[in-house]
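Every protein chain but one is kept in place in this view of the complex.
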Amino acid sequence: MGKMKKNKISYLLLDYGLLLALLLIIVVVSFISENFFSTNNMLNILRQVSVTGVMALGVSIVIIAGHMDLSIGSILSLSGVVVMTMVNDYSMDGVGVLMALGAGAAVGLINGVIIAAITGKKARTGESFIITYGMQTAIAAFTLLVTNGVYINGKGGGFHSQIGKGMWPIIIFVGMAIVFYLLMNKTPFGRTIYFIGNNEPAARMSGVNVKFYTVAIFVIAGFCAGLAGVILSSRVNAASSTAGNGMELDAIAAVVVGGTALTGGKGGIGRTVLGVVVLGVLQNALHILNVTTYPQMIIRGSIIVLAVLFDVLAGKIKEKGGKV
Amino acid sequence: MRTAEKRIKFQPSKYIVLFLLIFLTILMTIMLDNFFTFNNIKNIFASFSVYGVTTIAMTYAIICAEFDLSVGSIMAFTSLVFANLANSTNLVTAIIVSLLVGLMFGALNGVIVAVGKVSSFVATLGTQIAIKGLALYYTDGYQVPIYSTTAYKMGNGELLGIPYLVLFFFLMLSLAWYVLKYTRFGRNLYAVGGNYDMAKLAGIKSWFYKFMIFVILGFCASISGIMIACRVASGNALHGADLTMTAVAAVVVGGTSLNGGSGGVWRTLAGLLVIYLLFNALTLLGLSAYWQQFLKGLIVIIVIVADALIQRHKED
Partner (left out) sequence: MCEFALEMLGITKEFPGVKALNNVTLRVKKGTIHAIVGENGAGKSTLMKVLNGVYQAESGEILIAGKKVSITDINKAQNLGISLIFQETNMIPQLSVTENFFLGHVKCKKGGVVDWQGMQEAVKKVFDELGYTINPRCLVSEISAAEKQMVEIARAISKNADIIVMDEPTSSLTSDETERLLDIVRKLKTQGKTIIYISHKLEEIFAISDMISVQRDGEIIDTKPASEMTTEEVIEKMVGRSVQTEYPVRNTTPGEVILKVESVSRKKLVQDVSLELHKGEVLGLAGLVGAGRTEFAETIFGAAKMTEGTILIHGKAVKIRNTKAATRASIGMLTEDRKETGLALKASIKHNIVISNLKGICSAGFWTNSKKENDAAKKYIGQLKIQTPSVNQTAVNLSGGNQQKVIIAKWLFSDVDILIMDEPTRGIDVGAKYEIYCLINELVAQGKSIILISSELPELIGMSDRVIIMHEGRQKGELSKAEMTPEAIMRLAVS
């Protein structure tokens, strides 16, 4: 009985270890700087993470299904450009937002259709990595072509500019999180996604239309990236073709740090939210500690490397410990 | 077909890239005026020689079924190191230290992927941004101009009308070809890429080969960094931003399979030529550089999809 308990504790540590480590850092920082733990700052953090957070929600579904989407950064830029153009040139805020979301979903659709078409019947070989990587380059270039590399400044004052103000980003993020949580945990759709991530050929042989789900998850990820683009462009009142550069890394890092394995079938929305918040707090902490942009990049990169290393390690330990 | 004597089948898919190359060359000579001039051809070769060296290393990586997204950042960082050292000390020191830097980053990637058994895609996604951050931090985002005229001559000089960089590229290419074909190391690379576990069962230290791949990639990326620094006489954190994408596109167009276990450097050369020919055509047609980037992403997707669809068709 004692051994069982020890296993349980070590499992908990494995599941939440990295998170605990980061929380520790945060506690330390809040002793150093007073404003850190103020309501204002906390709300600010939540507002800031809402963009990455929405993206992370979408991509976690892709990762749980065992795939990857590296194009979400460029989708964010694209959607920002789309909505800003509609706001500036045509004053059609509502339509612009819808078009931006549609653009994200459309790119996701292309991703999904391609990946569904080329995934073989046997176990997966990482097609989604390289396809979405190529798509990222293509979409980023496409956005560059459309904007001619020009930075678009918003007029402001309309519906669109309200999205990024006040509590709205937080409401959107939390709202999406709740919707996705219900989707993944309480609907057949979510159940099937977990199963596919666990063993895609087995899902297929159980009567699951895998192709449909593959397309669906990328549409969702694209839509979320589009939504993130709308929020961000509203917050900064501008859009550019490089707005989303590198953001896919932050979104994926949040998912991995939260404890969702890259191999698929495990993890969840709650964990992603946790990961998003913790990384957001970390970023804010670094900012308060006067760590500049460049060292932050080094830290961001290192976090994802550490996170995946830990992920693999935890998987190995669980495998050994799990033998009954 | 069950013949007793199995002749080696003629596989047209292997030669597609060659046909494409010849076709493109002919097409462009006909349609574009200034294409088949010595200067233009020389420019094409000169422009891909820099990325070409790392593309050769990427061929090795893909044969071994691995990926490296961080080569661009390594190239950028190396160019800065080289620039600073070329200005403050002598060229030889600058080159040696730069190469060591490349080896070091390569080893870092190697340890993470080969020992940590992590997906190379995600791991190098992380190191890419970390090393880029390091590069930006190193010179606070500033370019470092190089004052050494020798360095500039290395990067832009010619021998009998052929740029030094091009000669060096072909030297590396030949060396890479020889190692792949005629050394135990090269042959084992194919085995490890073909099936990691089976190679291990046969007694090959598979993890070591994976590790060496990243060391080679880092080394070649640093060479590319030195080459570009000499060519444009400055080190810059923005160098090599599209290195990975270009390298992968060239390897994939050349016909080397992303699944590993097959392919070669001459194919990659053909792939490089095809891509740069297309870019050249775009430039001669007056289209902006953004089209090049778009094309790169599109090419990779198209080639992979085409290859996968052919495989599925064969499977069924």
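Chains here go by letter, A and B, matching the order in which they are written, and residues are numbered from 1 within each.
The criterion applied here is as follows: a residue touches a chain if its C-beta (ideal position, glycine included) is under 8 Å from a C-beta of that chain, and two chains touch if they have at least 3 such contacts.
This one's a predicted model, so the numbers in the text were calculated from it and none came from an experiment.
> Out of B:121, B:169 or B:190, which residue would touch the omitted chain in the full complex?
Candidates B:121, B:169 or B:190; residue touching the omitted chain: B:190.
> For the chain left out of this view, which of A:91, A:162 or A:209 touches it?
Counting the whole complex, the residue in contact with the absent chain is A:209.
> Among A:85, A:192 or A:260, which one is in touch with the chain left out?
A:192
> Pick out the residues on chain B that sit against the missing chain.
These residues touch the chain not displayed: 2, 4-9, 181-184, 186-188, 190-191, 193-195, 198-199, 201-204, 257, 259-262, 316.
> By the contact criterion defined above, which parts of chain A meet the unshown chain? Give residue numbers in ascending order.
121, 123, 186-188, 191-192, 194-195, 198-199, 201-209, 211, 265-266, 322, 324
Basically, only the chains that are shown with their structure count from here on.
> Can you list the residues on chain B that touch chain A in the complex?
67, 69, 112, 116-119, 121-123, 125-134, 136-137, 140-141, 242, 245, 248, 258-259, 288, 290-301, 304-305, 308-309, 311-312, 315
> Give the list of chain A residues in touch with chain B in this complex.
Residues in contact with chain B: 68, 70, 114, 117-118, 120-121, 125-127, 129-131, 133-142, 144-145, 148-149, 246, 249, 252-253, 256, 262, 292-305, 308-309, 311-313.
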